[in-house]
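Excluded from the complex is one protein chain; the other protein chains are retained at their positions.
After this line comes subunit A, so read on.
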Amino acid sequence: MIRQLGKSGWVLGLVGLLVALAILTKAIQPDFSASGFESLARASLPFAFATAAMTVAILVGGIDLSVASMMAVASVTAAVLMDGAGDLTAGLVVAFVLVVGLAMGAINGALIVITRVPDIVATLAMLYVWEGVALLILNAPGGAAAPWLRELIVGSVVPWVPKSLVFLVVCLAVVWVPLKRSKLGLYIYATGSSELAAYRSGVPTRATRVAAYAIGGLFAALGGLTLTMSTGIGEPIPGPYLLAAVAAAVLGGVVLGGGIGGLLGPILAVIILRLVRMDLTLASVDPNVTTIVEGTIMVIVVMLGGILAVKGRQT
């Protein structure tokens, strides 16, 4: 029981932090309402998918710096293909974009595995490649999105339950829950924890890395889709998602270097970081101070986590 608590302790801590922030928000802004929460959740959506993409790459022992660029490719691909298309075609476009995402991620992974160039270097290179690809497809914001797609993430199911949050949970659960229970999920954690030991245990570590990056690509494509869905156009210039995704993953308890962490923590961390930013804006704090506060929170949370882990080992 206590041991189980230890494993999910980080997530519980984040939930506590989230509750505290929610109370703080209500204090600063007494008229913060369901619609405010709806727009916060919608704005968090691309960050959440970027973080999910980053998390998978880190768990397998790598890192994917091209997450934001892949999102841009997915966004413009969707917007260009949906421009003037019917509802049914739009559905096919969504499926196509998800396949493109898988393919982009798999290319990243294959590049790392085949060339043996370190993850950070290979995906840095791919950051530029995918950025160029996005601009080739669409050199200025444009295109269109099917209205029914927009309906999926705008508005609330019932007050305080935004559709965007439901969309996020469903998308992540559909991919992550079966994965976590599958052999591949175990392979990803094993490879990230100790590649040599995993290889010797018979884990196909190279294929596992490619698969993990492909899943990351899939999440990035979902992130790009949500951009197009919420704005109605494709955006070829990558947004500020890369470092935000690394920050949320680390804050969410994912250990850089691989093997430790999950998806729930990083997603909570995304919401926490967005909420902090919103609160500071509502309190009309200088935006430059806002980033200092974000960085400080990150160090403090990771440090506390480390202290608790040491305490846990001693008892």
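Basically, contacts are C-beta pairs under 8 Å (C-beta built on N, C-alpha and C of every residue); 3 or more make two chains touch, one makes a residue touch a chain; residues count from 1.
Just so it is clear, contacts and distances are computed from a predicted model.
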Protein that the absent chain corresponds to, by UniProt name, given "Thioredoxin reductase", "ATP-binding protein of ribose ABC transporter", "Cytochrome c oxidase subunit 2" or "Ion-translocating oxidoreductase complex subunit C": "ATP-binding protein of ribose ABC transporter"
Options A:Ala41, A:Ala190 or A:Ile297, residue touching the unrepresented chain: A:Ala190
Chain not shown: contacting residue from A:Gly143, A:Gly259 or A:Gly305: A:Gly259
Sole contact to the chain not displayed, among A:Val203, A:Leu222 or A:Ile297: A:Val203
Absent-chain interface as seen on subunit A, which is shown: 3, 183, 186-187, 189-190, 192-194, 197-204, 259-260, 313
